[in-house]
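Removed: one protein chain of the complex. Kept in place: all other protein chains.
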Amino acid sequence: MIFVPQLFPEQASTGAVWIDYFYFFMLALCGGVGLTVTVFITLFAVKYRRRYDDEIPPESHESKWLEWGWTIFPFVAFVPVFFFSTAVYFKNATPPANAMEIYVTGRQWMWKFQHLDGQREINTLHVPVGKPIKLVMSSEDVIHSFFVPAFRIHMDVVPKKTTTTWFEATKAGEYHLFCSQYCGTEHANMIGTVYVMEPADYEKWLAQASFGGMALRGQNLFNKLACNSCHTGDAQARAPYLSNIYGKTIQTDAGEWVTVDENYIRESIYKPNAKIAAGYAGIMPTYEGQLSEEELQTLIVYLKAIGSGVQQAPPISNPQGVQPQPAGKNPDGTLPFKPDSAKPGTAGTEPAKQPEPAKPAPGQPAPTNPAPAKTGK
Amino acid sequence: MTPENALPKEHYLNHGYGWKSWLLTTDHKRIAWLYLVSITLMFFLGGFAAFLIRLQLLTPQGEILRNDTYNKMFTMHGVVMIFFFLIPSIPATLGNFLVPLMVGAKDLAFPKINLISWYIFIIGALYVLWIILSGGLETGWTFYTPYSTSYSTSNVTAATLGVFVLGFSSILTGLNFIVTIHKMRAPGMTWFRMPLLLWALYATSLIQILATPVLAITMVLVAVERFAGVGIFDPALGGDPILYQHMFWFYSHPAVYIMILPGMGVISEVISCFARKRVFGYKFVAVSSLMIAVFGFLVWGHHMYVSGMSPYAGMTFSLISYLVAVPSAVKTFNWTATLYKGSVSYDTPMLYVLGFLGLFMVGGLTGLFLASMGLDQHLHDTYFVIAHFHFIMVGGAVMAYFAGIHFWWPKMTGRMYPEAWGRLSAMILFIGFILTFFPQFILGYMGMPRRYSVYVPEFQTLNVLSTAGSTILAVGYVMPLVYMLWSLKYGEIAPANPWRAKGLEWEATGPIPAWDNFPVTPTVTEDAYNYPQRPVAEIERERAAGRAEGRMPELASGD
Amino acid sequence: MSSAHHVVPLRIYFTIFFLLIVLTGFTVFISKFDFGVMNLPVALSIAIVKATLIMLFFMHVKYSSRLTQLFVLSGFFFMGILFFFTFCDYLTRAWN
Partner (left out) sequence: MSAHAHNPAVLHHFADAEQQKESATLGMWLFLATEVLLFAGLFLVYTLFRWKVPYVWVKESYLLGITLGGINTAVLICSSLTMALGVHAAQEGKKKALIGWLLATMLLGATFLGVKAIEYHEHWEHHKVPGLNFTYTVPYDNAHPYKVPEQQVFHFLYFCMTGIHGLHMVAGLSILTVIAIMAYRDKFSTTYYTPVEMAGLYWHFVDIVWVFLFPLLYLTGNHYTGGH
């Protein structure tokens, strides 16, 4: 291997295909132009070399046609190239609606992942083949950049903001995950591995370790912070009812319309008075500095979960009342939503067939790095 | 070759002796020398850092530097090479020397400001050197926030203020050039009779004047933000890191044109001289410089496709980025056409120009890859970007700078450099360059991110190639330093116009200009590059005669 | 060129001064009212009028060469570019 260097990266996602097509198109186009001009330069330089010291070249005439020609031609020619390149971008830009979400936190100098089912990993990411994965990313400190060459995806991970990217892996295997935005001393070691697994292996991996789903952690936090003391859903509520609100477009007191998405939720938690829902007073305190990035993400997931047509948890007098539930078990009445591992989307297994919950006790930190199931390499 | 065996009695170099006559001079030619010496030192400092970087990358685990030392090295390499070498390189040395000579003036419009700008430069340079020696800087030359404002523990505050100070050196030089070109042209020197180097420097100066202050204020904000703990750019304090990127690239993208445009000007000068032909499409080449300068302001967002910027803004930037390539392409086509039916010699400056044409073209064309939003998804911040940038900056700007230094060396010093050594070093540089940077394109597409002090093993082979190339490159850079220094004392005395070049600078007094350039203000009566041409009819007659006598028409170089 | 020795009549200076003071009073007066999003455009328009008066008459731009006028405009033109493209990003972004 050492003597025959690999010259092309693995192509392991659906998006990579188009990027590679465009790359080869550009290689052919630019290579063609470059070679042609090089041939002309060499030809002229050799053919018209100076034969003797006092040589005087013949009269030359400029051609306006030629000038305007090679000015306008590239101008026009670049437009379709631009459209091709932009089309590739936008083709890859929007994740499919059924994409599975994974929450990513970058920090100096590691990648942390939270799966909706509750798995948490550091510097490893397990995903199934053939399933679109949407990464919802944020950073705890400086700007990082999520870069998986085999998937040809690349997105900056910005502190206090949510950015997203997505991919659909096409080949099982282990792939490098790099941080490509310089982030400090150990930047070069902020490397992770993406394990792309066959769906069956992925299911096995999922089963190995799980806790209460991410939304459940969010709900606990929601109660613990006593958010439900205002967001009650009563007629006299001092704050909007949050059930079913995700994805809706609501009006603010300034009369603007905003869509409730990840960044709006984030803003509303950190800067409650920035865009107040119409009809309510700006009385919510900020939680800036009180929540870790991962905790915030669990809140977002919780609000999204109760946004998908299920009821918000009723207010609970004792915020500590709800204990984390093992994933895979259908929770009792206090949890009016289904854990996401039970969604039919997950690699086709039915919720009933979920394996038994894993060993670790609730509340204990995430299990990290379960032995990777067999991979394609 | 040598009509005279001695230099003239009175010239600008022996006009005065002692440090005062140099450090307090307002003569543009001496200030050019002050810059030349300063930036040469900076070039080798930055080059030393680059060499350490390449040595570190010889093995995946990097045996030489600790991670933070490595980070300081690439930061030093970037800061020194960009702010202290590339930006002042051609404008402040060749530009300072040539602008008044080329327009036919005694000096720049504001000689004192010119000297002040060198002092600002040298103060900034010493200051930044002190920063580097006293603990260093490890943010990368881009100073991205919030790393630079809140997390880096190195000397960021001091360094940003250093860059702030330095900016004014650049601004003052640009201001001087614009006024000189507008107001000090000799009688008859119309805009379309100006040498193309002047057009290029004029366009460069516009960028220096209009873009640099934005960087300056951005750097002040970073410094004050660090000092006061307020968040304009740090999101944890309410700021916006992407705003920083907008402001930074508003300068730093046009800044790459500050670096390459003067190089393009030099190429036009040299290629027409060594092809003995007027630059083909003179007006297009001239105006394309201005086009590059103006459109260069509209494309900064192509550095930010994956930063979280709006994709619609990205589209706009992408389209304009494609279009900004057109004027550069036009220049390349015209240079190629200039060779057609010329009389091409292979003297050292011309070898550098031919090297430039090839390398700049690769650099420019790969720029189109990066202008594409789709491909940038993959190539952003990888070695592909590094390779592209170095093909333009080292393969382009530095090659042009070397071409220019060799071309005007006889005028600057009154002496010739050893020609054989010159040709050898040009070829070594070309080969070393290709070997160093071409593998990086492949590395980049394979996904090796930039600014990595250690890397995964599969990237090793190409990295070894690249490091091997860099040793050749290093030899290529040291050679000119040695023989140029040698030639200062032992070089053959140069004739007044060794290349039989056109242009007022060659018509100034003798082999080396006098203190006040022109004893009598010259009057310009002809276009630039008005090289003698043989009428086609005459060539036809000779051919016919030759055919009649049954010999090959050897003399005619065109057909 | 005529620009070099153009002497502006004193009457013009005093007129401009008077206008500037009036406009300052006006901008203070009008800032008492809340026009919502129009607050900034209103304040800026008045400021731009004032700045233009100062430049045209106090700074003699009206009597200067075309070249000077061009460079006066270029500063503001490139400032406009900075604003335009930065807001191209922010105004079309899904998040801010």
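Order of writing sets the chain letters: A, B and C. Residues in each chain are counted from 1.
Please note the rule applied: a contact is a pair of C-beta atoms (placed from the backbone, for glycine too) under 8 Å apart; a residue touches a chain by one contact, two chains touch by 3 or more.
Just so it is clear, the structure is predicted and the values come from calculations on it, not from any experiment.
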I'd like the shown chains that the missing chain touches, ordered by label.
A, B, C
Among B:M102, B:I232 or B:A337, contact with the omitted chain is made only by B:I232
Sole touch to the unshown chain from B:L129, B:M184 or B:V524: residue B:M184
Who touches the missing chain here, B:V214, B:I442 or B:I512?
B:V214
Missing-chain contact among B:P111, B:G136 or B:P418 belongs to B:P111
Hidden partner chain, residues of chain B it touches
100, 105-111, 113, 171, 175-176, 178-180, 182-184, 209-214, 216-218, 220-221, 224-225, 227-232, 237-240, 243, 246-247, 516, 521
What residue numbers in chain A mark contact with the hidden partner chain?
271, 273-274, 281-286, 288-289
Write the list of chain C residues that the hidden chain touches.
1, 3-5, 7-8, 10, 13-14, 16-17, 20-21, 24, 27-28, 31-34, 39-40, 43-44, 46-47, 50-51, 54-55, 57-59, 64-65, 67-68, 71-72, 74-76, 78-79, 82-83, 86-87, 90, 96
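Convention: only the chains that are shown with their structure count from here on.
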How many angstrom between the C-alpha centroids of chain C and chain B?
37
Taking each chain's centre as its mean C-alpha position, how far apart are chain A and chain C in Å?
45
Which parts of chain C, given as residue numbers and ranges, touch two or more other chains?
94-95
Tell me, which residues of chain B touch at least two other chains?
242, 308
Which part of chain C faces chain B closely enough to touch in the complex?
67, 74-75, 78, 81-82, 85-86, 88-95
How about chain B: which of its residues touch chain A in the complex?
67-68, 70-71, 138-140, 142, 144, 146-147, 150-152, 235-236, 241-242, 275-278, 280-282, 284, 306-308, 311, 314-315, 318-319, 322-323, 325-326, 329-330, 332-334, 336-337, 339-346, 354, 357-358, 361-362, 365-366, 368-369, 371-378, 380-382, 442, 445-447, 449-456, 458, 460-462, 531-536, 539, 554-558
Tell me, which parts of chain A touch chain B in their complex?
1-3, 5-9, 15-16, 18-19, 22-23, 26, 30, 33-34, 37-38, 40-41, 44-45, 48-52, 55-60, 62, 66-67, 70-71, 74-75, 78-79, 81-82, 85-93, 108, 141-143, 145, 147, 149-150, 152-156, 158-161, 163, 176, 178-189, 191
